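What you see is the complex with one protein chain gone and the rest in place.
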Amino acid sequence: MDELVLMKGNEAVGEAAIRAGCRFFFGYPITPQNEIPEYMSRRLPEVGGVFVQAESELAAINMVYGCAAAGARAMTSSSSPGISLKQEGISYLCGSELPALIVNMIRGGPGLGTIQPAQSDYFQAVKGGGHGDYRVLVYGPASVQEMVDLTYLAVGRADHYRNPVLVLGDGILGQMMEPVRFPAAVDPAGLPEKPWATNGRRGGPKRLLNSLYLEPEKCEDHNRELQAKYCEMAATEKRWETVATEDAELVVVAYGTTARICRTGLEGLRERGVPVGLFRPISLWPFPDEALDALIEGGKVRSLLAVEMSAGQMVEDVRLAARGRVPVHFYGRAGGMVPQPEEIQEHVRALLEGGAANAGGL
Amino acid sequence: MDELVLMKGNEAVGEAAIRAGCRFFFGYPITPQNEIPEYMSRRLPEVGGVFVQAESELAAINMVYGCAAAGARAMTSSSSPGISLKQEGISYLCGSELPALIVNMIRGGPGLGTIQPAQSDYFQAVKGGGHGDYRVLVYGPASVQEMVDLTYLAVGRADHYRNPVLVLGDGILGQMMEPVRFPAAVDPAGLPEKPWATNGRRGGPKRLLNSLYLEPEKCEDHNRELQAKYCEMAATEKRWETVATEDAELVVVAYGTTARICRTGLEGLRERGVPVGLFRPISLWPFPDEALDALIEGGKVRSLLAVEMSAGQMVEDVRLAARGRVPVHFYGRAGGMVPQPEEIQEHVRALLEGGAANAGGL
Amino acid sequence: MRVAFERPSALADIPTHYCPGCTHGIAHRLVAETLEELKVFDRAVGIAPVGCSVLAYNYFDCDMVQAAHGRAPAVATGLKRARPDAVVFTYQGDGDLASIGMAELVHAAARGECITVVFINNAIYGMTGGQMAPTTLLGQHTSTSPAGREPGREGFPIRVCELLERVRGVAYLARIPLTSPANVARARSSVRKAFQTQLEGKGFALVELLSSCPTGWGMPPREALRWVDEVMTEYYPPGEFRTEPGDPGGGPAGKRGSQP
Amino acid sequence: MRVAFERPSALADIPTHYCPGCTHGIAHRLVAETLEELKVFDRAVGIAPVGCSVLAYNYFDCDMVQAAHGRAPAVATGLKRARPDAVVFTYQGDGDLASIGMAELVHAAARGECITVVFINNAIYGMTGGQMAPTTLLGQHTSTSPAGREPGREGFPIRVCELLERVRGVAYLARIPLTSPANVARARSSVRKAFQTQLEGKGFALVELLSSCPTGWGMPPREALRWVDEVMTEYYPPGEFRTEPGDPGGGPAGKRGSQP
Amino acid sequence: MVEKRVLFTEDRCKGCELCLDACPQKIIFMAEHMNGKGFHPAAVTDQERCTGCALCARMCPDLVITVYRPERPTKAVS
Amino acid sequence: MVEKRVLFTEDRCKGCELCLDACPQKIIFMAEHMNGKGFHPAAVTDQERCTGCALCARMCPDLVITVYRPERPTKAVS
Amino acid sequence: MKYEVIIAGFGGQGVMSMGQLLAYAGMLEGRQVTWMPSYGPEQRGGTANCTVILSSRSIGSPVVGRPSAVIAMNLPSLDKFEGKVIPGGLLIVNSTLVARRPSRDDVTVLLIPATGLAAELGNERVANMVALGALLEATGQVKPESVLDSLKKALPPHRHNLIPLNQQALERGRQLARERLGREAG
Partner (left out) sequence: MKYEVIIAGFGGQGVMSMGQLLAYAGMLEGRQVTWMPSYGPEQRGGTANCTVILSSRSIGSPVVGRPSAVIAMNLPSLDKFEGKVIPGGLLIVNSTLVARRPSRDDVTVLLIPATGLAAELGNERVANMVALGALLEATGQVKPESVLDSLKKALPPHRHNLIPLNQQALERGRQLARERLGREAG
């Protein structure tokens, strides 16, 4: 599969995980990501892997916990309501420092909502929907190829940090087909041993995977270690892309599907000489704040516009990075509605003309 | 019970809910809030109410959903891991616009963590740990009396907005005893009818409680209505307290138990002439940003210090309100460790002397 | 001429979104007819699940609540406890009821909640596109058991009635296939009993309706019904499992029953 | 003199946090002895639940994983699927296993996961301070059934073995009280069989150990054991429910068994 | 032409053919034409052979069929 | 003094008394004094009456008891 | 340049695979492509549709509000998408199943009896290939050979016997479009 293949985002995620050495999938069906478990149920047996359709998302994340405890590369995938059910498990994975790949193909909420695409689980993903102080690396791909690349990356980063990594897509990214090229396959047998994995002592020292620290002093120490790890992630794992920001007076900040829609819109504006650029966070946690900071410090940028398929979530991270130096506007669609490039154009134009001061969509 | 009684925070919450007309409790044991279900199992039958020990937190929140659907005032309580399990249900409550009282007596995390007090579920509570764009009113009491008052208020606000309201305490607030006075009891029979409640048509029009809107246009409309409601809450429900902020050069921002500890620390500093004050958010969502804003605009304040029993969560809301105008420092303890007034004093002194620039605890 | 058969008024007069030949439609009608017959339509509240029948809330013309996937019995519990005079039923598919919702089901049953559960067993996940259900038969091919369900890989199908039969708190329990006019008539009488059980305050009642999913199974509707009759009923024997509350007992098979 | 009895080396030589007379200690020992006897200690992985036995991870000297409340069977599934040569057991209380963890239990059983479940039924929630468990007996007073468990309010106690007996995928199933040296010897043999079932790859195995919680029950330890023998075993008859894999069948009690 | 005993709301029919097996008289057939939904709808022309047993209606998942029965079922209807 | 057949690690004893019922010889008693944990520990002084059956040890939840058996159990030990 | 096509019809009419073949062919010709299906339960009974974008540059939004071309395989699809085609765009209608004539006069309308022609070829299921052939002919977006190459890749070997039939259908569609557009054979 080094050649270019046309593939659905959902299937590409599955194949990318397998390429990254993941041989265990535990999940439960939910639209719009059913092609992931379906693909895995076909493909994993071919590569000596195991697919288990769990009885629920809750069971799935806990199977991942057990599988990761044994030292294997394991994954689960779901969409919004199912991801909510995994929050306790994600907190446990972080607490016990277990690696895992988690994929969320967001659909509109709240509640049962709709099955159409959205980005309204941003807060849940980057601030932590579960209890306690923890962080997961969150990637926001914008194309099927990037789904492949970031999924592949995620599996490795998860092992590196002994921490779950979340790939945050949406219904569109999961359902669409685009040409992709896959990276080289990792042989799980060739991966380094995990001395901490609980797969039987086999002559070695006893291993324990645990997140309980009854004595608060110990629990705080544990939290200090976790925070040190998160600091390291924050220092080294930020990823972003800029498009035409050098001389931009207004910079649109958007991630994932929304970012590519904005790009189309901005290209049209650029053709007409409007000085706009795009800042696309790729890592959503850690949010690439310093890069945005540098852009603002550059002095050209006079305002930022956050565009989301949600009612205003990422915009908070943009505001945190902007620290009041330039106005931060917001435009959002919700409930499965996908903004069109023309909307973005209109909104940008209105902003530049001073018309739509932070009126903000929705 | 108009007299002063000495009562545990957990029991006081239960009694306050009953006083507010809540007759239905669905919950599952978890330390440090077991006294809530235990109290309710004794008290509710006395007042013609119903206590059900659910099979899990998940079941409990869905029982609350059903009970609220029937038009009754219903509540559940838990602590951190159990609250994570309720995230899907909370999103559904918001999506179907159902009132509910939810109490979280936070313990340290992540994972099983510890049973000692913490504030590390702040993000989950105020940003939304579940999927989709939704908001719940969040109150952060700082004493047993305030637990009573805010619980009582919460039940009413929930009905008013048809939205869940969360009372965010911690292990200390749940376990400690303080003198309290209860507000007048509301007779549930005297409450206004809920025309939307699904308790059988009984000759009337059909009612439907639902969060599914398959067509994204409708789902977006629904989200617009929800957002309008949240905007109204943001405009009218902010609550806070200030202590000695008029001439303060450094203002500590802290909520709940931490705030009262800070107050003790700051009183000591004030006695020694140090110009410090305390800003205590009482509503955590909506965060009282304008009040903090006004403080900063007042011109006296030269820096803010957020103190939390967590690794830095509320501090983001403080930064959002500060918008870069004054430096925002952070000091936190985690994993069930409770800061002492002396620590706060030392940290404040170091900050004022320029020593601990945002070093930030933990 | 008098009307021998017409749409029950408890069903809204709109077309359903179900696939051609899907027996969800028959099951809806049976419930609606029962609500009318027992004259409880006006105090009925239905809980719609997540599954193909999620839109049941549009079809049943009584008050309706849409529940999270699998949690209908918990939602029904909350509702019934608040309004004991309401007639509360859940309508759930096998994924909803027996997979993600297993805990809520067993516990509502053990609490003896006076609710009626209409359980549509079609051996597959219809709504999400034909994945394996906890009731998928051994050897059955689905989109997540592409090589056919094999116990070593995908485990065994769960028999809900046989399981619940062992739960004290259950007062009525029956399984009927929706495969012929005669069976549909039987099913109707069972649905009626399941509601009567609630009205008499006897406890938890469940009717399992063996149903078809022509789309998920990839079969024409008539062939699908034959498959229900010929294959499904082998593993899921129809009949009444419980008609009264009481202690179902059950005990050890081995020789260790005696106490020292 | 030779040693007639000493601490099994699979248990760490530290005092436990259990209350005086709590039978968790006996159960721990039985598991540890079995791991040694079957010579599987070195490839054993235990899953500790949330409950009084959460700290079991400190006592069992093999590799240990602490699981979220109720999810031990799911964690065990993930682990065993990744390392089929590991000997995986969960150790769970009744709240953990039969309340919040009901779905994970039934489904691990139905999948026939080759794991061993050691189930401590003490009819109460010990760790959180004596609340009602799904196994709390009728009439029993707990801190959340203060007037005594009453079916109309708190529902009926769940019999786990009787329930699982109806789940295909289960290969071994037994219930033994830990009340006397003779019963403890029986329990030990059952624990052994439950592990052997796993070693032979036969499927899911569970031993229910009827245990005491003197603290939660508010009884002196010896009285607590008498209560197990005299009261608990009435509702929870001891014995072996299943010793081999196979189809447990079960079927309708009524007259509708025949198909048209 | 006889009065209709069995009436098909054609536009609701999804052409599943379940009514075909249910009819003891075997008078139901699938029409050549398509309805608005793109299905060949079920139909009966032989109305007088309908006994009004309503078995077809009881099997129809889509409530397509309404059945009328003569006041005295055994007598032929005008 | 006889060689000890049954040995109690006194500091581990929680005074639950379960061993009392288990002992067929009824030689176990609860000591007057308290151990470090605040419990009256179980004890045996009548060591020669111990048959080494180890039933007490099998009931002790806290692994307090170690039991030795004479090589030939029936013979009295020196 | 960017070309955006929406293909819509009943569930069983093969609209999804028609789009995938088009996208695949575009990819083989070195272009940027995306294929995006409508998804969800509306497919059941109702209409399904997919969007294909072919472009020389990297593709932004995969969701298209105003397509360059629409293939409507049934009436609901025509009703839904007729108004969306850009002025000067292309509208292909499966006239076997759609009695109504489109009312747009600012787009090229091709009435192709795809189902009928497919039936003539012996299998109604290749109606999609007929329609696709018409699209290829009318727009020249990808070469028919690329579509056939794609088909070979997409079909499992034991189904390759179906290729000639599909090829015929594609040809038939091209031919009719040529006639309707008054073009010479290319």
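Labels for the chains are A, B, C, D, E, F and G, by order of writing; each one numbers its residues from 1.
Just so we're on the same page, a contact is a pair of C-beta atoms (placed from the backbone, for glycine too) under 8 Å apart; a residue touches a chain by one contact, two chains touch by 3 or more.
Just so it is clear, the model here is predicted, and its values are computed rather than measured.
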Option touching the unshown chain, where B:Leu4, B:Ala228 or B:Ala294 are the choices: B:Leu4
Touching residue (missing chain; options B:Ser41, B:Ser78, B:Ser91 or B:Gln116): B:Gln116
Contact residue for the chain not shown (choose from B:Ile172, B:Leu269 or B:Ala306): B:Ile172
Hidden partner chain, residues of subunit F it touches: 14, 34, 36-38
Hidden partner chain, residues of subunit B it touches: 4, 6, 31-32, 115-116, 171-172, 175-179, 257, 260-265, 267, 338, 340-342
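Here is the rule we use: only the chains that are shown with their structure count from here on.
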Interface numbering overlap (same over half, different under half) for subunit C and subunit D: same
Farthest chain (mean CA position) relative to subunit B: E
More contacts between chains, B-D or C-E: C-E
Chain located farthest away, centre of subunit A as origin (C-alpha): F
Distance from the mean Cα position of subunit G to that of subunit D, given in whole angstrom: 61
Euclidean distance of C-alpha centroids - subunit A vs subunit G, Å: 34
Distance between the centres, which are taken as Cα means, of subunit D and subunit C, whole angstrom: 31
Contacts with 2+ other chains: residues of subunit A: 31, 55-56, 58, 81, 88, 92, 96, 111-112, 115-116, 210-212, 338
Touching two or more other chains - residue numbers and ranges from subunit G: 40-41, 45
